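The complex appears here without one of its protein chains, the remainder shown in place.
Letters A, B and C name the chains as they come in the text, with residue numbers starting at 1 for each one.
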Amino acid sequence: MSDPVRIGLLGCGRIGYMHAELLSRRVQGTTLAAVYDVFSEAAASVAEAYGAQHASSAAELIEADDVDAVAICSSTDTHIDLLVEAAAAGKPAFVEKPLSLDLAEVDRGIAAATEAGIGVQVGFNRRFDSAHRHVRDRVAAGEVGDVHLVRISSRDPDPPPISYIEVSGGIFCDMTIHDFDMARFVTGSEAVEVYATGGVRVDPAIGEAGDLDTAVVIVTHANGAITTIDNSRRAVYGYDQRLEAFGSAGMACSDNPTSATASYWDADGSHGRPLPYFFLDRYIPSYEAEWNAFVAMVHGGPSPVTLADGRAPLVMGLAAWASVREGRPVPVAEIG
Amino acid sequence: MSDPVRIGLLGCGRIGYMHAELLSRRVQGTTLAAVYDVFSEAAASVAEAYGAQHASSAAELIEADDVDAVAICSSTDTHIDLLVEAAAAGKPAFVEKPLSLDLAEVDRGIAAATEAGIGVQVGFNRRFDSAHRHVRDRVAAGEVGDVHLVRISSRDPDPPPISYIEVSGGIFCDMTIHDFDMARFVTGSEAVEVYATGGVRVDPAIGEAGDLDTAVVIVTHANGAITTIDNSRRAVYGYDQRLEAFGSAGMACSDNPTSATASYWDADGSHGRPLPYFFLDRYIPSYEAEWNAFVAMVHGGPSPVTLADGRAPLVMGLAAWASVREGRPVPVAEIG
Amino acid sequence: MSDPVRIGLLGCGRIGYMHAELLSRRVQGTTLAAVYDVFSEAAASVAEAYGAQHASSAAELIEADDVDAVAICSSTDTHIDLLVEAAAAGKPAFVEKPLSLDLAEVDRGIAAATEAGIGVQVGFNRRFDSAHRHVRDRVAAGEVGDVHLVRISSRDPDPPPISYIEVSGGIFCDMTIHDFDMARFVTGSEAVEVYATGGVRVDPAIGEAGDLDTAVVIVTHANGAITTIDNSRRAVYGYDQRLEAFGSAGMACSDNPTSATASYWDADGSHGRPLPYFFLDRYIPSYEAEWNAFVAMVHGGPSPVTLADGRAPLVMGLAAWASVREGRPVPVAEIG
Partner (left out) sequence: MSDPVRIGLLGCGRIGYMHAELLSRRVQGTTLAAVYDVFSEAAASVAEAYGAQHASSAAELIEADDVDAVAICSSTDTHIDLLVEAAAAGKPAFVEKPLSLDLAEVDRGIAAATEAGIGVQVGFNRRFDSAHRHVRDRVAAGEVGDVHLVRISSRDPDPPPISYIEVSGGIFCDMTIHDFDMARFVTGSEAVEVYATGGVRVDPAIGEAGDLDTAVVIVTHANGAITTIDNSRRAVYGYDQRLEAFGSAGMACSDNPTSATASYWDADGSHGRPLPYFFLDRYIPSYEAEWNAFVAMVHGGPSPVTLADGRAPLVMGLAAWASVREGRPVPVAEIG
């Protein structure tokens, strides 16, 4: 067995905290070596909870001899700078989604990583969910035949704070971006056109921030498949994550798990258990599998989610915003 | 296409009324020629509703030239006399379950039918239910392998009137008898031993009538399979009819349909539609298929549910009663 | 109990034949009095099978004293002429969908029926499906809250003949029209804009006939709800008919029934039974309920599916075609 990969974690917010727990306790093959956050208290808390060093700067962490690889989980606008630093240090990097909201920035990161030849994995964890992956695997195995239609419903239980929404890139670059990734992942085909529409149905403050909270997107793929996506920032019944690929030979579906496989029956019928509340309940095994794949990449394997895989959904998100603004289907090639 | 089989219906109670509707409207290949009931009003009502003749006696109906076959749906204690009359007239007969509560009577009926060479089909409609039949077919095709365990839950929504219970033969000969039939049907193997227990949990009046309303039975089959059955006279959530066969190669299951394949989701989870209320909601297609099989038998085919198939579950029911009385497993051979 | 409604059936093709069977055998409260078809053999066959008169012309049937109401199940281009004749005769009418492919014709029919004051019901049978209706009822009861998203998948097992496709009005006016009706029915809100796209993935001959066989539609409703519809002319796994309404208070879903509630389990997992093959397997109870509603209308009740309900989905279908031709979302008001 190889030595564990010593990971330096940049960013100790909600998602960073989760990764710290995974890296130090759940994932075989990693240790959490060091952490950093611009909010010193956040980093100190993680450092203490998981026995990691508390680096005094991102640069110190990235360059530390006992850090083999970095996990970039800080705010989106810092991702590319940190990636470029990791490339300069020759350290493999995990980068949370979205890579950036600025395509030029993304391209700068890709150039740096490519030149340095570091392995980079983008944090599209849903590719590692066993149910979604089943859909992809059936398609890849030819069991769905030619893919004609993909259907994705992706609904959060509650909106994030408005302060977050304001810097998030809006629903298409923050939330739908996962679904754009799924559309590419499942079909194995690039998007050529995006049509999007939506509304503000959940919270007027989201509209005042210039965003939508309810959205529908149609993606046309190069291979002729058509993906429909619907999103809501609030599903009162929990975190709703469904995916289905339909084709000439069959259909593969990923349905929601429930919090327990239990039911109650009375004269009104059956009563099943609720959905998981949110991604920490639903997707922990996918995050764990994501890190297993990262370990394999650090040990010489290919990236399971490349920078190109990180760039394409951002282009689709920008195309979706253009579509909403202009009321027309937008060719992806117009955006980048 | 053959001429329709002209059926004479004996007994116009609840089950007879249902058969009249099926024979005159739903089943291809039959007409309802004549009806008779000791309660003249019941017969008159059916005769008018479905345009059948109202015979003045059972004998007149059985012997009528324009009656090709008879359906014996009268009270249980009249079944064998009527079957013997049908045999004497050389008319094929459908007989509702149970054939009788008296084994000697059953044997008299079998002797008469055998001597006359008439086709007889016993009314175990559940053999024609598509979901139960799927279980049997998987077993018969070898996909379950050697059958090790069969599990049957069979629960009514509400008890019948006490007046009915008093003449019903009790839960094992009235209600469990269907499950005994299913156990034989699914395993393809005779019962060799029966152990039964139960209680009065639904209505003390059922206990005062000498019956149980809640029962559990273990049947050991000649091929080593073991069937467990549970029954209740009152399931508040509707008519619960489940069946499962487990063996060396797999498991086949028949689950409950619901009244609609629809659901509602809120923060408490999912809410599905109720089960069908009772046999008229659940089993109508099986009754229709039962008649199609009868038509095929009248046209020369084999009986799909023979008199021997009618006799064996009665023996099992009598063995179950002996088991409850004596607190021990009862070999079926002790009973008959 | 009222006297049965004596129905005259115009059109004895596949759908007419089905209605004849329902009207004469299944539906309480109707008799099939007379039939007519331009193909005399088709009418003769139905007349004989169900004991109805074989009228020598549509006019003779419509005007017959012993015909209380007419069922217009002939080819689409004859619907309005026959409706106008029924109006002239003062006879209530059932009209199959679509009313016509020509809005001016539809409006001529509406004018005639309105002037004559006859009751008219349009044949959108899915409104009577118990699972779809459950969704509508949850919305109408406020349990879904404000409706934000409606999702409809509607996929046929096999395309109709090309000869039919050529006169069908294309996928949007022939097949999606049912889904347009469902979108209005479930949301209780009119469409204001339609965006549609699609492709030819199933059979190139469908494309050569100027039609699509795979389609996706987004409908924006007056109340802000957004409906997504996907259609295919060929689902190899059977007739796929799903519907879901999502809103501020919950979600209501109509899922597919299967041909039997049975399963088989082996080391590969579970194996469930197929979907119903097509509408005759899936929707017979809805057709029966449709006729019960028609009987109630003839006896003085309101129309459950009005001529306005027949017109609106045609407008949506025409808007969908305009959207595909012009590559833009089309306001319904542009069409009519």
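Everything that follows uses one rule, which is that a contact is a pair of C-beta atoms (placed from the backbone, for glycine too) under 8 Å apart; a residue touches a chain by one contact, two chains touch by 3 or more.
The structure displayed is predicted, hence computed values, not measured ones.
From the options C:107, C:166 or C:266, the residue with contact to the chain not on display is C:266. Within the complete assembly, A:251 is the residue of A:251, A:289, A:305 or A:330 that touches the hidden chain.
From the options B:146, B:166 or B:334, the residue with contact to the unseen chain in the full assembly is B:146.
Against the chain not shown here, chain B presents residues 145-146, 148-149, 151, 153, 155, 195, 197-199, 201-202, 214, 216, 218, 220, 224, 226, 228, 230, 232, 234-237, 240, 246, 248-251, 327-329. Residues of chain C in touch with the missing chain: 236-238, 258-259, 265-275. Annotation for chain A: contacts to the undisplayed chain at residues 25-26, 130-135, 138, 143, 249-257, 259-266, 273.
We take it that only the chains that are shown with their structure count from here on.
Chain centroids computed from C-alpha atoms place C closest to the centre of all protein C-alpha atoms shown.
Looking at chain C, residues 249-251 sit in touch with two or more other chains.
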